[in-house]
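Only one protein chain is missing; all other protein chains are in place.
Right after this comes chain A.
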């Protein structure tokens, strides 16, 4: 047996796993999205846009809004870790901010249910502090709940990347700006953030794609319409066995995710050259 054949044979198991478990199902789903009763056509997409245009927009808005908020929160956390004057506060924050990263999405959903509900912990605390009466409480278990859960869960991940990048900056560049008269806020946004922009963007893109694929949070927090595409896909499959529309929805989320993944690829290409 030639060496070349042996080499191929050695990578064959890995190739087979990728081909059978990843590429084939992807192609089948993509093909399935264009099949209606065994014939090719746009039927599934027509139906999808009829029923779920609102949900597509809802998903894009929710995930985009969450991404922006995650970006701001992680800049704030990284910024305080880098520029904070009080060493005790800095080390407390450093210890605390990573915890949500280790909590699964389904648990986050559960936590938010008990925290954000009409008689949840947040409202109860506000009532007992005398900030509002029980009559004024309202439930946040709608789109705001999803955004809250996403931001709470994903900020630590992005903040971890961003804080690491900030910590490895040449501190002289920060002190040079302070020395010339820049306030800490200006240093953060004019000196630090531009230098960690690539890391921040990559973190946000990875977060965006992760949030696009979360099913448990919208199912648990937002049991109403409009909802996110993941919930719709699960509903089409579980309730109707309608794989055609589910596949079409899946393809649409793939396009949304790919559009930001494209930015990621461009950045990593730029870094390599």
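By definition in this document, a residue touches a chain if its C-beta (ideal position, glycine included) is under 8 Å from a C-beta of that chain, and two chains touch if they have at least 3 such contacts; residues count from 1.
Assume contacts and distances are computed from a predicted model.
J.: For the chain omitted from this view, which of "ABC-type Fe3+/spermidine/putrescine transport system ATPase subunit", "L-lactate dehydrogenase complex protein LldE", "Pyruvate ferredoxin oxidoreductase" or "ABC transporter ATP-binding protein" is its UniProt protein name?
T.: Options "ABC-type Fe3+/spermidine/putrescine transport system ATPase subunit", "L-lactate dehydrogenase complex protein LldE", "Pyruvate ferredoxin oxidoreductase" or "ABC transporter ATP-binding protein" considered; the missing chain's recorded name is "ABC-type Fe3+/spermidine/putrescine transport system ATPase subunit".
J.: Have a look at A:177, A:212, A:245 or A:260 and name the one touching the chain we're not showing.
T.: Of the candidates A:177, A:212, A:245 or A:260, A:177 is in touch with the missing chain.
J.: Please give every residue of chain A in contact with the chain that is not shown.
T.: On the chain A side, contact with the omitted chain comes from 170, 172-173, 175-183, 186, 190-191, 194-195, 197.
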